[in-house]
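Note that one protein chain is taken out, while the other chains of the complex remain in position.
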Amino acid sequence: MPIQYYIALASCLFCIGIVGVLVRRNAIIIFMCIELMLNAVNLLLVAFSKMYHGGAALSNATTTAGVDGQLFVFFIMVVAAAEVSVGLAVIVMMYRNVHSVDVNFLNRLKN
Amino acid sequence: MNAIILSAIWGVVLMFCSVLIKNKGVYRHIAALGLLVILAGNIHETYHGSFFNIDTHEMLRFSRFGLFFNTILLAATLLYVLLSGRDVEKAGGYVAEYFTLIFFVLCGASILTSFNTLLMLFIGIEILSIPLYILTGSDKRNLRSNEAALKYFLMGAFSTGILLMGIALVYGGTGSFMLEVPRSAIMGGYKGVSFLEVTGLLFLLVAMSFKVSAAPFHFWTPDVYDGAPSVFTSFMATIVKAAAFAAFLKLFEARVGDTSAAVDWKLLLSIIIVSTLLIGNVTAVFQQSVKRMLAYSSIAQAGFMLFAVFSLNDVAKEGLLLYATAYSLATIGVFAVLIKMKDVTFEGFNGLARKNPVLAATTTICLLSLAGIPLTAGFFAKFSMLSAVIKTGTYTWLVVVAVLFAAVSAYYYFRVIQAMYFKEGDAQTEEVTGGFKVLLIAVAALVILFGVQPQALLNWFYF
């Protein structure tokens, strides 16, 4: 499949994530939308990696070109997990104090 | 390399200190000792090479600039721990862990000063940010601290998503994560600059603006800086921000040249700079709380530091080092006093000069440096930034704008000085020790020394 399809799919997922972050009011759902953004990036990286690998493999069958893209995906997954653990802990901490995960409650600092 | 490895190891050591040592007062000294060791290791690396011989496959490249930057960050952290270490103990129940997280942040910062691939940029930024989310929320029972942590976390994760999208698109355009890609090596035979790379770099610009809190991506900064415990705000506003700027400069220095035919970076950056200066300075004028005013002023100072990214020449690099030093020194000094205040509004400072002249005098010197008054370090920092802009020969009107806003900034810094010296009042402070006062005087002396003799600092920076 041509790379354009992957780029379009990844940009759609990414935009859904961004719109979700901007319009949703529930902290957990915002967080899920951020994860969606990260996964769109993962998809895109894997697609690019395959593209570069395919291009290089035509001339050299044992090439390792494009592998770095897939390795990057591993790093994104691990760092996202670390971020999840901290983020959920923050959300739980807030829930225990205000009994809500609605970000509209976040206006105490405005004044 | 020394700074990265030693700070990670020392973080782990402190982590276990929390299990093994029950006396809370000891952690501060262990942290200070660790910082001294790392600082010595980093200076050793600057002149004689690293202790560790690890093949990083060009993922990290240790330049003189990066190592000097590490030295500044480590020295600022040492000063911070010495001045405010006691207050870290009051922030919450997990003292050793707070110091651990500070060391992990330093590990991330030293990756950011030496990264050579976008992978390391990403890892560095995450190692820098994730501990900060925890530090922001360290005051668990305080709703403001909770709110700041959640906001910081959501915004930080969001900007990380944008950063990653940028990296992925740049990879799509060039086929490599390396910071500098030789155009001939790009696979697929594309010789020009592809659309993907340009879009990716625009995403990266947005994400980095988020991290350094440049307008229009600054809106999280005042809330987070205001809600976080003051001790950690001090750390965030100085060391973390300086490290993010080092990364910003490094990234754009490598990438702007190739893509300047496609995007007018100077125009984009000048828009960001002017709006940052405008929003930071004008909003700071209307604040009632000194802590929140300092948060806005840190946005305004970020506008000045962005001049380094704008100019991208040797003067700018030297200027960023100078600016990071001057700004960190002064901000750590002001915050050290602010933490001791019972009331952090402007009224809370009324009559401080009479009650505690040493605190008032040192705060005044630090505030003057932030405003960029001559004979303080801040003056030469601002001066070198502006001369870097003039050296580029374009957009010289930015200098006029910057000077105008520096004049505006003097207004709100002087409000604090006015409150301390010329208003009657009963400024309540916590108990301050003699050692704290001596250290504050040392900070003020350094601010003046670098202001009178900037050569003392600049002679030492040679690349």
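For reference, chains read A and B in written order, and residue numbers begin at 1 within each chain.
As a convention for this text, a contact is a pair of C-beta atoms (placed from the backbone, for glycine too) under 8 Å apart; a residue touches a chain by one contact, two chains touch by 3 or more.
Everything that follows uses one rule, which is that contacts and distances are computed from a predicted model.
Choosing from "ABC-type sugar transport system substrate-binding protein", "NADH-quinone oxidoreductase subunit A", "Dihydroxyacetone kinase subunit DhaK" or "ABC transporter permease", the protein name stored in UniProt for the chain missing from the display reads "NADH-quinone oxidoreductase subunit A". When you scan B:S50, B:S194 or B:T362 for touch with the missing chain, the hit is B:S194.
For subunit B, the residues in touch with the chain missing from this view are 12, 15-16, 18-19, 173, 190-195, 198, 261-264, 267-268. Remark: the residues of subunit A touching the chain excluded from display are 71, 74, 77-78, 81-82, 84-85, 88-89, 92.
In this text, only the chains that are shown with their structure count from here on.
As a whole-number value, the distance joining the C-alpha centres of subunit A and subunit B reads 26 Å.
Listing the residues of subunit B that touch subunit A in their complex gives 119, 122-123, 126, 130, 133-134, 137, 140-141, 143-144, 146-151, 153-154, 157-158, 160-162, 164-165, 167-169, 171-172, 175-177, 187-188, 196, 222-223, 226-227. Residue ranges on subunit A touching subunit B, taken from their complex, read 3, 7, 10, 14, 17-18, 21, 27, 30-31, 34, 37-38, 40-41, 44-45, 48, 51-52, 55-56, 65-66, 68-69, 71-72, 75-76, 79, 82-83, 86-87, 89-91, 93-94, 97-98, 103, 105-106, 108-110.
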